[in-house]
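As you look at this complex, bear in mind that one protein chain is not there, while each of the others sits in place.
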Amino acid sequence: MGAIKRKATPAPAAHIDAPPFKKVLIANRGEIALRVILACKEMGIQTVAVYSEADRNALHVRFADEEVCIGPAPSSKSYLNIPQVIAAAEVTGAEAIHPGYGFLSENAHFVEVCLACGITFIGPSAEIIRRMGNKAQAKATMLEAGVPLMPGSDGLVETVEEALVVAEQIGYPVIVKASAGGGGRGMRICNNAEELPDLYNTARTEAKGAFGDDSVYMEKYLLEPRHIEVQIMGDLFGNVVHLGERECSIQRRHQKLIEESPSAVLTPELRQRICDTAVRAAKAVGYYNAGTIEFLLDKRGDFFFMEMNTRVQVEHPVTELVTGIDIVKEQLRIAAGQKLSFTQAQVVQKGHAIECRINAEDPYKFTPSPGRISALHFPGGPGIRVDTAMHQDAVIPPHYDSMVAKLIAYGADRSEAIARMRRALDTLVIEGIKTTAPLHRRIMDHPDFISGAFSTKWMETFMEEMKHNPAGDPR
Amino acid sequence: MGAIKRKATPAPAAHIDAPPFKKVLIANRGEIALRVILACKEMGIQTVAVYSEADRNALHVRFADEEVCIGPAPSSKSYLNIPQVIAAAEVTGAEAIHPGYGFLSENAHFVEVCLACGITFIGPSAEIIRRMGNKAQAKATMLEAGVPLMPGSDGLVETVEEALVVAEQIGYPVIVKASAGGGGRGMRICNNAEELPDLYNTARTEAKGAFGDDSVYMEKYLLEPRHIEVQIMGDLFGNVVHLGERECSIQRRHQKLIEESPSAVLTPELRQRICDTAVRAAKAVGYYNAGTIEFLLDKRGDFFFMEMNTRVQVEHPVTELVTGIDIVKEQLRIAAGQKLSFTQAQVVQKGHAIECRINAEDPYKFTPSPGRISALHFPGGPGIRVDTAMHQDAVIPPHYDSMVAKLIAYGADRSEAIARMRRALDTLVIEGIKTTAPLHRRIMDHPDFISGAFSTKWMETFMEEMKHNPAGDPR
Amino acid sequence: MSTSRKKSAATKKTPAPRPAAKSTATKPSAPAVKASIQTIGLEEIKSLIALVGREPFQEFEFEAGDMRFRIRKDGPAPVFQAPAAAPIVMAAPAPSPAHHIPSVPAAPQAPADEPGIHYVTSPIVGTFYRSSNPTATPFTSPGDFVKPGQTLCIIEAMKLMNEIESDVAGEVVKVLVENGTPVEYGERLFAVRIG
Partner (left out) sequence: MSTSRKKSAATKKTPAPRPAAKSTATKPSAPAVKASIQTIGLEEIKSLIALVGREPFQEFEFEAGDMRFRIRKDGPAPVFQAPAAAPIVMAAPAPSPAHHIPSVPAAPQAPADEPGIHYVTSPIVGTFYRSSNPTATPFTSPGDFVKPGQTLCIIEAMKLMNEIESDVAGEVVKVLVENGTPVEYGERLFAVRIG
């Protein structure tokens, strides 16, 4: 096995602003590790890649200035292994660590270890991560900041009588949920007071059987909500701005498949209201770094706080394309103690961007399809951005997530963005593994997608349609 | 050999505007053929690729809806073979032909054949092409339209006395050129009246020896001119707008290597003046389609008409990136008789774009390097556009030009665009052939390039520098 | 135009059957409009003539049922430099084994060739016709013996009828293209068993 290599890097050119860091370690893999490396390269920052034995030939390793093998393939022994990541930063002299998304990115303990070792964590403080990671605490904070929460019971609902009172307060339909629950069990949707008593009792019985705990709580149930999130950025000086919203309603089992910006359904007034609310939410926790506030939006234009992600998001490129702001470079500047390089007034949403996540999965059954990529061609030309760490002959290891590429199309308007995404999917070649590209291609032609008439429930009905029309694969 | 294939294409979706044509044949190969196919796909136009036997496995063939082999590898027997191209349009029922650049794109005869056969040529009329293709006629037209021409003798200069008078009128330095000349022979640069008689006579003697013709003419000689060109677009209704300028001074033997927009040296006033002049020039010939007016700019801000290109330019992407306008799609609309889809006021230059032409050549000796691409990775991420028809295992045939890809970097400003181009070149992998990528990488680090202090002569001095510092290859 | 198509003579080095280009004054008829127009009146003919007059055609032939007419204009010569008056007769390209023309990659999808079988391929892009007009008998059919220079078919391109000649002697064993369908450069038209 090879020793830690230091590669020759061109001397930083005179005109570049002093880089915010000399050397940054990227504690991640795949496309996001490469994305951070690209940002560092643009800023004249030296990069250290860490990798597991399964990723020896990965592009993030190839393109970093230095590389350190930190463990065997399983994440728990490599990318999630805090002492190994820290030791890699120490032996290479990296001043800061960018966590990407996933892995250690929202691990408050890791942030504390970085701090203790004198390494800058490129993200918010451990305290902010803890506060927003704890659902109850996050909700309490948001309530205080005047951010709308999903109406619901104040804790557990002990009796049918109480359930009826709560339902009357928050309005039907309501959902009764097992507090120990998950996976839809111990969960009942009620449309009116008549059916509530029976459904309440069934939910409790089912919860008891499934989890050994029959305690339930209640929330308002949105029939066809949209997932709208707001990208925010804050610095250490208390400045917080938003970069507009992203529409992420095309999702399957809470896994986003397609994201776009702007949303096709927000009026300028509603957009302003949601974005202002997100800024208020971020300011309430003294937020700094890139962050995302996720909301559910109902048909009447009411929106409710879901959660905050305290890291760069998979779908950040759509926001970068419509605003022209490089979110990852801004993260690096913020972590180095610089002020935000732009004001709210300078953030302008222009054009439309759509991202399709291309996963190594069967496009209809979603079973993972790891393996070797025998032929590869990524689309290019106007308005297409590809974020990927794949290459021909790359082997997709079974140990990590299945995303192989993000295909992002930009156009002057939504119609041009869709047209470009279609032809990008038509000129994408990935052979040797199955991918979700054909699924995306079908969605791009679907009247609901084209008209923007979809909710977070849409993929379910779409998959049903597909079952009855499996032959319509346009590829 | 396979028959003409018709591939299944998804039905055009409801929301797309009626496509300007039903079916377009692309009379070209390589990246520009693919570029036109992408534009057609976005507009719902069916595409027909033509190809020579050497291009059987090319991507423009793979991604077109139909494909017709039109001849053996040599261009003269395939891509330049007018009857074969026309016959391919006839048998496939293509209504229009997009010529790309090079090959038949500025062939007035071909335009006439298209007309005679009832096929729309996507470009200007044969008459316009003839007029702008003939140097004397183009100059006369420009003079009439008040476009500044390079000061010079009115025809041949017969005697030393006449030479001295002309030189006095146009100002030193002047250049004496053999009217039959080329390649620098029979050419003399004179800085003052004292050296003129001798140099004038030497030029004539050399011209006589080299070409058997000692007639010479004179022009003003610009010491370190810059190549500035203006992208214009006109429609059949007499509307002509400009899309700003491109700086193309980084060239070697009149072959452009790097192009950018905007130019780093134009003041807003000068930009306005050059662009207005270009629009005037295009209006003077009743121009329609995309076109480029090339100027030489001297150090004092004077500029002189060089020539007009009546087709889409290799470097059109830099303009597309800073204006957000899709030039190829606009060409298709114009040819179908639609009005320009934007006004001059709607054209806004935003940000900065740089293009590097990656050629299959030795980066220092420029000897062609055809062959098989054994490994390939194109850079992605924010601000990078790649226009290419290459793929891993592609074989670059020796019959055609050596450009394998256009790497285009976009940034909020020139500094960000340069930084992105650097990291794009650093993450570009092309194995199996030599390319000019390392040369571009060095130029991106050169203080002259960074400061914008270069002229069309700059590559000569840069290549000299390289000879003395061949080891400095940053890759 | 015609020279660039006489591929076989120029590129062959072995003493293989070498068809000579020949000129002929006989003009095969244009492909007939084979639609359901079985009868046509004087007014229709007049309107066709007027239409042809407006179009930049040099020549126009029409045939329907028993009727057949032809228009030829003496206007400006057509802009492309082709002998407009006479059809071009050309030879099919000779077989070109890879070692003769190394710049042409072997077609990867070509099936393994049967020994003794020669394929007559199309030297141009156009529409393939087996006979000089729809009512005529085909130039050749399976079982016929052909000799070099013998016309095998017509390929129409740019309103011109191009006779394609055999470049070998032998028995036609198969016609590989349907009458009236487009063919591309190099496409196999006939399989001929040499001998």
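We just call them A, B and C in the order they show up, numbering each chain from 1.
We adopt the following convention: a residue touches a chain if its C-beta (ideal position, glycine included) is under 8 Å from a C-beta of that chain, and two chains touch if they have at least 3 such contacts.
All figures in this text were calculated on a predicted structure; none of them were measured in a lab.
K.L.:
Mind giving the shown chains that are in contact with the missing chain?
P.N.:
A
K.L.:
Which of A:Glu90, A:Glu127, A:Glu161 or A:Glu464 sits in contact with the chain that's absent?
P.N.:
Only one of A:Glu90, A:Glu127, A:Glu161 or A:Glu464 touches the chain omitted from view, namely A:Glu90.
K.L.:
Just one of A:Ala18, A:Ala116 or A:Ala136 touches the chain that is missing; which is it?
P.N.:
A:Ala116
K.L.:
In terms of residues, what is the contact footprint of the unshown chain on chain A?
P.N.:
Counting only chain A, the missing chain is touched by 1-4, 53-54, 56-57, 68-74, 76-78, 81-84, 86-88, 90-92, 109, 112-113, 115-118, 397, 399.
We take it that only the chains that are shown with their structure count from here on.
K.L.:
Look at all chain centres (mean of CA atoms) and spot the one farthest from the centre of chain A.
P.N.:
With centres defined by C-alpha atoms, farthest from chain A sits C.
K.L.:
Taking every chain's C-alpha mean, which one sits closest to the mean of all protein C-alpha atoms?
P.N.:
Central chain is B.
K.L.:
How many angstrom lie between the CA centroids of chain A and chain C, rounded to a whole number?
P.N.:
Comparing mean C-alpha positions, chain C is 62 Å from chain A.
K.L.:
Counting only residues that touch at least 2 other chains, which ones in chain B make the list?
P.N.:
Nothing qualifies.
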